[in-house]
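Shown here: the complex without one of its protein chains, the others still in place.
Our next item is chain A:
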Amino acid sequence: MTGPLGDVWVYLSATPLLWLTATLVAYLIGVTLFGRLGRNPVVQPVAVAIVLLVAVLLVSGTAYDVYFDGAQFVHFLLGPATVALAVPLFSQWKRVKRAVLPMAAALLAGSLTAVVSAVGIAAMLGASRESVLSLAPKSVTTPIAMGIAEKIGGLPSLTAVLVILTGIIGAMTATPLLNLLGLKDYAARGFAVGVASHGIGTARAFQVSELAGAFAGIAMGLNALATAVIVPLLVRLFG
């Protein structure tokens, strides 16, 4: 691009403002679409935003690093948001205290299922070793999953993508799947979604009820711990 428009582009590309704003705009488009289409969980705002942004970056010939320089301010908030889960957790504390045993059992079973099934299916279908290792922590929230992947020889940036796809799949399909199983306990439903699909699943659970959201948040936190222990152990045993 040349001329005044080109100059503005060069100027904007050098500041975080452009891609930070673009990230928020893309997400808002996703949220609006979600509202317009009757809050159907199939229209996940996060998925809409990612598709739009990738298209814009490809068309404008912008590298991911340049984009992330701006978008990192949003990415950074994952940390404080994780801490903020203490608030709904406290609000639901009485309910949580009564469910310690079910939670412990569901966590152990769910965490093992997530790792073993993902690794097993991918390996059986001939995925490369790097991809299989990157898949192992896919049910855990992004920053933690990336740390685990790095430790065991996966590709952290691929893991981030697989984690987010897992979240989107969980958010899109959890409600019909749990209805199919005939489960009406919103603590159990929330917990299962949190174990399987971390923060994106938790965001979906909060749309359904605060109870489900609180249990999803706990599950997300606990599964981060459980997977951080289980995955390196399994890799050492079977790797």
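Following the convention adopted for this analysis, a residue touches a chain if its C-beta (ideal position, glycine included) is under 8 Å from a C-beta of that chain, and two chains touch if they have at least 3 such contacts; residues count from 1.
Here, contacts and distances are computed from a predicted model.
A chain of this complex does not appear here, and its UniProt-recorded name among "CidA/LrgA family protein", "Electron transfer flavoprotein subunit alpha/FixB family protein", "(2Fe-2S)-binding protein" or "AsnC family transcriptional regulator" is "CidA/LrgA family protein". The missing chain lies against chain A, touching residues 23-24, 26-27, 44-46, 49-50, 53-54, 57-58, 64, 67-68, 71-72, 74-75, 77-95, 98-103, 105-107, 109-110, 113-114, 117-119, 121-122, 125-128, 131, 135, 138-139, 142-144, 147, 157-158, 160-167, 169-171, 173-174, 177-178, 181, 183-189, 191-193, 195-197, 199-200, 202-204, 206, 209, 211, 213, 217, 219, 221, 224-225, 228-229.
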